[in-house]
Structure formats: structure tokens, C-alpha cells
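Take a look at the structure below.
For this view, one protein chain was removed and the others were kept in their places.
After this line comes subunit A, so read on.
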Amino acid sequence: MWGALLRLGGRRGLAGAAPPPAAPWSQVVSEAEKIVGYPTSFMSLRCLLSDELSNIAMQVRKLVGTKHPLLDTARGFVYDSRNNLQMRGLVVLLISKAAGPSTAELSFQHNMVSGIYSSQRSLAEITELIHTAFLVHRGIVNIGELKSCDGPLKDMQFGNKMAVLSGDFLLANACTSLAQLQNTKVVELISSAIGDLVQGIYYENSKSSEENCLTDDIGISTWKEQVFLSHSALLAKSCQAAMELAKHSAEIQDMAFQYGKHMSMSHKLHSDLQPFVKESSSDIMAFSLNCAPAVFHQEFLGRDAWIKQIREAQGKGNIMDYKKLQEAIKAGKGVTSAIDLCRRHGNRALAALESFPPSEARAALANIVYAVTRFS
């Protein structure tokens, strides 16, 4: 997803011009990290050093060998550097730097390191804490739906307990850090973002267990609303909050919001499109039937025809033939529509950036957009 190969970006105008040759993703990130002053993969998450979390780490080890999803989440943090990128935090830092010092309060200046206020750094960390907390909370299993192949009940109960506790711990830390910012508007924004995130995840979960509902009966506009909640709201509102911390104007706050929103929508679309745009088909990736191309496809084809295609792909053994389904979708207009939408969001993100003065930080933010709108 993030790892699409890109060539290095230049400094031409942003929206509208042909996207510059883009850099390898890792390079985009390391450039960005230099701009914000330190590698964000060390972004404190101070609480990681706490007693409580080492307690949890010990306990989570007991989950090794079980099938509880928390183990995957935990592994993701340790081993998968791509997932562990702390993208959101990086974006918050970049946009803070791009917006520059507060014009409203000149006395603010002393608190800046590498052009970013310490409160904004704290906010970046808070954003990551919240994102991580919900990654963890997503990994809860429904005890009532367990089958014997899932392993002993005790393991699952234990895993749930650890997942709830660690997620709560991260959230509590986020709340405490938020309170320390001493800014009620920011607390309001981020609290509402958490509410949005919960609703978004709720929709993600709400797959009907009815037989013919492997996919929701939603159109693309509903899809957009739901994805905004689960994938965009947090970053959008954090970007806005970062501006508020520096007392930037309402217009700048809105532009930051727009950037965060549209960039993350593009990112989600980009991610959803991966199974459909990769050329190599040795590994057929399973994909969600509620991914963007599928939702578009359903909208064009009509639900009944779509359900029929799903059934055909399921075949007799009820095992989904993803390759077949993928081809059905590619044959329709779903993929191109999703790509278009991705680019439209990308352009809106770039347009929002125009309100910020040109700078390395702004260029880095643009590079991120190029990275998530490139399909080749």
C-alpha cells in the first residue's frame, strides 16, 4: 500500500501539474522525518516504558501459540516496520511545521524545536496513541462465536482481557496528555475524533451474519461517510487541532483539516485498490467485499447481479475464489472509478496545501499525496 515505488519529487506547483517522479516510500518517510527533527519511530510513547505495559508484555507472551488477534497486532508493532510507521504522527508534525509559527501570539516562539511547538509534538504522539489503542481494541473476539478450532476458551478470554486493558491504558494516556495541553478546544476536537473512530469501526464490524450479506448494501456515498469516520476523522481533526494549538486562524485550521481528510481518504482508496492494480498474479490477495472497487462495482451493476457474481465465485465449497471475483470487478467500472476518486481526493488535499507557504515540510506533505495516488 504505502510501498508503491515512486521517484523523487520536485518542487513544482502542487495540484494540477503532472505528478513529479516519486521517491521510494521509505525515502519519502526518512526525508519527512529529517524535516520534523527526529525519527518518529522513536516517537516517545513514553508509556511504553511504564510498569503497566511491561506487565502486559509479559502477559501477552502467554498468548503465543493461541489464535487471539492481539498477538498479530503486537507482532505488527515489533516486526512490521511498514505498519509501525506512525504515519499519522508524522503528518501532524509536518503540517505543524508547514503552518509555521503562530501569527497570533508572538510570545509563543520560544517553545519551538525544529519549527514545531512542544504541544504539537505531544499532539502527534496523542494521535498515534489513539490510533494504536483502537488497533488493539479491534482485536477483540466474540466469545459466543468461538468454535473449537479457535482453541481453548481460556486463551481467548485472556487475550480479550489483555486487549481491553492495553487499549484502555493507551487511551487513558492519550486523555492525560490531552488534558496537559490545557486547551479545551483541542480536547473537544480529539474527543469527537475518538467518537468518530468508534462509529467507523462499528460500521466495519457490522457485517451482517446473514447468509447473503457478505457485503453491505451500501452505495459509494455511504461508503465514503463510513470510511471518513474510520480512516480520516482522526487525522483530519488532529491536523486541525495542531493548528489550534499554535493559534492559527480558522481558515488555516480548516485547510489542515481538509488536507488530513482528503489525504487519508486517498490512502484508504489506494490501499483498497492494491489487489486490483498489481500486475503479478501469483499471489491472489483476498480482499474485503466492502472495499472501494467492490462497492463501486456493486453500484454500477446493481446488487442482485453482484450477489450473483459472488455466489458464482464461491462455487460449491463456499470457498471464495478471489481471482474470479477480482476479474469480475476489473471487467466492470469499479476499479477505474475508485482510481478516479482516489485522485480527486488527492487533488483536494494538494489544493488545501496551497494555503500554506512553500517549504520543505509542505513539499513532504505533497510527496505523501503523490505516493498514495500513484498506481503503476
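We take it that contacts are C-beta pairs under 8 Å (C-beta built on N, C-alpha and C of every residue); 3 or more make two chains touch, one makes a residue touch a chain; residues count from 1.
In this section, contacts and distances are computed from a predicted model.
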Protein name (UniProt record) of the chain left out of view, among "Proteasome subunit beta", "HRDC-like protein", "All trans-polyprenyl-diphosphate synthase PDSS1" or "Protein YIF1": "All trans-polyprenyl-diphosphate synthase PDSS1"
Candidates A:Tyr117, A:Tyr203, A:Trp223 or A:Phe356 - the one touching the absent chain: A:Tyr203
Option touching the unshown chain, where A:Leu171, A:Leu235 or A:Ala366 are the choices: A:Leu171
Chain not shown: contacting residue from A:Val64, A:Val113 or A:Ala179: A:Ala179
Option touching the unshown chain, where A:Lys34, A:Arg61, A:Lys161 or A:Lys323 are the choices: A:Lys161
Subunit A residues touching the omitted chain (full complex): 52, 55, 59, 134, 137, 140-145, 157, 160-161, 163-165, 167-169, 171-173, 175-176, 178-180, 182-185, 187-188, 191-192, 194-195, 198-199, 201-203, 205-206
